[in-house]
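Of the protein chains in this complex, one is absent; all others appear in place.
As written, the chain order gives the labels A and B, with residue 1 at the start of each chain.
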Amino acid sequence: MKVSMTVNGRSVSADVEPRTLLVHLLREELMLTGTHVGCETSYCGACTVHVDGKATKSCTMLAVQAEGAEVVTIEGLAQNGELHPVQEGFWERHGLQCGFCTPGMIMAGAALLADNGNPSEDEIRHGIEGNLCRCTGYHNIVRSLEYAAAKMRGETPPPAEWEEASA
Amino acid sequence: MSTTSVMGGVVKRREDPALIRGTGLYVDDVKLPGMLHVGFVRSPYAHARIDSVDTSAAASMEGVVAVYTADDVRHLGPLLAQVPIGKLRPLLADGDVKHSGQAVAMVVATSPGRARDAVDAVDVDYEPLPAIVDLKEAAADGARVHDELDSNIIHTWTYHDYWDALDLEDPRPKIEEAKQRDDVVVVSQEMINQRLIPVAIEPRSVVAQWNDGYQRFTVQSSSQVPHALSGAISKTFGLAANAVRVIAPEVGGGFGAKLNVYADEMLVCFAAQQTGRPVKFTETRRESANSTIQGRGWVGTATLIGTSDGEILGYELHALADMGAYTQNFTVAIPLLGLWVASGQYTFPTSWVVDCVTTHTMTTDAYRGAGRPEAIYYLERIIDMYAREIGMDPIEVREKNYWQSDQFPAVMGCGFALDSGDYHGSTAKLKEVAGYDALRAMQESARAEGRHIGIGMSSYVEVCGFGPAVLEDIGFSWTSYGLPSSFNGSGLVRVNPDGTATVIIGTGPSGQGHETTWAQIVSDGLGLPVEQIVVRHGDTAESPMGIGTFGSRSIAVDGAATYEATARVRARAAKIAAHLLEAAAEDLVFEDGGAHVAGSPDSSVTWTEIAKVAYQAHKGPEGMESGLEESVTFTPPNATWPFGSHLAVVEVDDTTGDVKLLDYFAADDCGNVINPMIVAGQVHGGIAQGVGQALFEDAVYDADGNLLTGSLVDYIIPTAGDLPSFHTARTVTPTDVNPLGVKGIGEAGTIASAQTIVNAVVDALAPLGVKHIDMPLRPKRVWQAIQDAKGA
Partner (left out) sequence: MYPREFEYMAAASIDEAVSALAANPGAKVMSGGMSLIPLMKLRLLSPEMVIDIGRIPGLDGITDEGDHIAIGALARHADVGSSALVAEHGRALAQAASWTGDVQVRNRGTLAGALAHADLAADTPAAALALGAIMVAQGPGGTREIAAADFFVDTLTSALSPDEVLVEVRLPKRGGQSAYDKLGRRGGHTDYAVAGAAAWVQMDGGEVADCAIALTGVGTKPQLAEGAMEALRGSGSDGAAAAADRALEGVTVLEDLYGSEEYKAHLAKVYVRRAVEQAMAG
């Protein structure tokens, strides 16, 4: 079947089997391998992308369901070479270790902050429940999103814990 | 934030820019022209005879290139294991299956979807047989998983018999004598340390290419041990070591699961050789659960003997450890790691017996901590029970029995010496950061309001930095894979002709940040900014021999090797700089991108200038060799022994049994620290995995050997919403077994945390009479324990 959509601002079309998942279209056909697959039951969130602005698990969507949709993947998040504040936050606050869950986590985090610019720690934690990380214990992911939220509000991010410790 | 290196300073990770943009390359991202895809036919039965395998329908399906069974691969032999005690795994099931999920046939097709379709079309005729799943049943007389073995107990690790050769004192008479005293309290409890599934978020993936002209393999695998995998492939296929190149690119978490060598890695190589095309296998999450190694799986009884005023006189453990059906890499050796830390931070005599038992389940092996979390769990739970029994503060009991800081190196009953330690200082730090007295006061007032708040604490000792050459003498070696027997580490440091540096190390990361930490070591040694240093790893064709990243060993072994290599490069460069500056080499200081004469910063040369001369020997000092590169292999004299204490605060809803983790404090000591940001991150992740074991995770097999928790729907790992932020603190007690004074931190959080949580929950419910609850502390178990206590 023919399917057309916008991915990271570019119009793309492809011929796919109905059973092709959106994540497979992105990874296998469009070579956007930053979106990962970590499970088959829609639990891990490594495949999270934005579909029409909403965080979506691209492993639980057929490619044909995305006909006409606006899809943004991790590769399309930085604009004009500028990291998105959430990407910056993950780098500044050690929000990643092995990096495998990271693209999905960043996409979920970016969608969360787009909806809620000043989330509490609890809102952040429940807002990324659909994304599993096995490395960080989430501690620094939360710090990364707090950093990004402050940046997006135009505020100075809270100091890193290691900066506080040395102060 | 600083971006130039200072050892012990925070440097933002050098691997992050790629990973946060989605440009990191993991194995499943690899696409090669003509690549084929593998699907495995897996047994739905835990134990069955295979009467026939009919592959004809599958073989004739569109896109299917080949279907292989045991008949095709029998000649390759079983999967090699490092400690080959027990039954080795056939690459494909040969006549029978011994666990559910065991691979019976391999389909090779043009796409993963077609491979999956063909898997369904392979017709296997099974004759189901009774399965042995329960550990005690398996250990009973007469039970057999493998007819050719005399017993399901395939090995027994004992604390003392094993060390006869070392002529150590047998403390068992002391323990027996203590039991006979009439002024002692004896506390004993059977406890389960349940089976876990490692759940790296990246499923394992392998791509193999065979070049028929060169007769060489190139294999990309999500492995923690590329050199070991390379050795296993060369041994299996009868090739020279240099005919197999293994590359581990980005590895999406390992936690021990990727420290194994797998049958699918051999089979994918076989298929590549047979078809002449690149072949890929990526496991599904279900396969990751049922055919990648699992961890833990112990049931045992711990007994503690002590006086009523807190002096512990002896400790005993007798446990059964589940090995699963087949022995893989380390399988049988895992409890030995626990044995080495069995007495924790304490001086008391210890007796330890762990029977390794085979069952009709997936193989167990190293999962984060590997034997040490199990050992520390039993020890620290029983100490807590003892403290409650004698009515003493659990921290005070521990402090009373620790080694004193002037007793190091302290030789334990197992024969190893704890290299260094300050156990009282570490616990004092924990009490300080947690505000222990205030927490106890808070608990008291909460109890008065009817709330069930609990405070739990655990100390731990970890053994890591494998390791010393003595390991080979006690059965730990890599010779099965054709590798050098000892656990060497290595590092190569090269200053390039343009004055930048390339570092190539024998181990690679699966999230631990080697590219940053190693750059800091070299930056510090050369006075070269970290931005000028690239750290390469994980490619056996270019990197010096390294055993792998596991057991919190990389920094203490390969890091130390790199440190030494850096010093040698600096010494060679100093001669060149001295020649250029007409100064004495010993007067030179390396910093700010070059060398200068101490006290005369103007009299300087840059690394670019040094490098230019280094590669043109005739411009350098007389007798100089061209190039500027050193490679060092390092074998430490002892393991390292990090330690610390953790504390958790929980609240339990006694109506539902729901446990909420309110707060968590950690005081760890891993010796010197190179990047505190990375160290804290390792602790956070380790804690989360221990909390996962304590509260959620459970690999459940039913009585027929079906894995009931084969997906992330039922195998529950913690989400962000399940955890609080953690408070981490450190003390610093350097080791002298390596020149960096570092000990390792990868597993500390996991070793410390599970029993910390259980101790806290039991503390919360102690007023209701609850003494012990087996993990995971799901609400149903907590509630049941409360009911049982009420009934008692």
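Here is the rule we go by: a residue touches a chain if its C-beta (ideal position, glycine included) is under 8 Å from a C-beta of that chain, and two chains touch if they have at least 3 such contacts.
Quantities reported herein were computed from a predicted structural model and do not represent experimental measurements.
Undergrad: Give the residue, chosen from A:40, A:70 or A:121, that touches the chain omitted from the document.
TA: Considering the complete complex, A:40 is the one touching the chain left out.
Undergrad: Among B:24, B:112, B:636 or B:681, exactly one should touch the missing chain; which is it?
TA: B:112
Undergrad: Touching the missing chain, which residues of chain A?
TA: 1, 17-19, 21, 37, 40-42, 45, 48, 54-57, 59-62, 64-65, 67, 108, 111-112, 126-130
Undergrad: Take the complete complex as the reference. Which residues in chain B touch the chain that isn't displayed?
TA: Touch with the absent chain occurs at residues 112-113, 116-117, 120, 284, 286, 655-660, 695-696, 700, 708-709, 711, 714, 716, 719, 721-722, 778-780, 783-784.
The criterion applied here is as follows: only the chains that are shown with their structure count from here on.
Undergrad: Take the average of all CA coordinates in chain A, do the same for chain B, and state the distance between these two points in whole angstrom.
TA: Taking the average C-alpha coordinate of chain A and of chain B, the gap between them is 28 Å.
Undergrad: Please name which positions on chain B make contact with chain A in the complex.
TA: 1, 10, 12-13, 15-26, 28-29, 31, 113, 199-203, 250-255, 284-286, 509-513, 676-678, 680-681, 684-689, 711-713, 717-721, 723, 725-726, 749
Undergrad: Of all residues in chain A, which touch chain B in the complex?
TA: Residues 17, 19, 27-28, 31-41, 43-44, 46, 73-75, 77-78, 83, 87, 90-92, 94, 96-103, 106, 121, 124-126, 128-129, 131-142, 160-163, 165.
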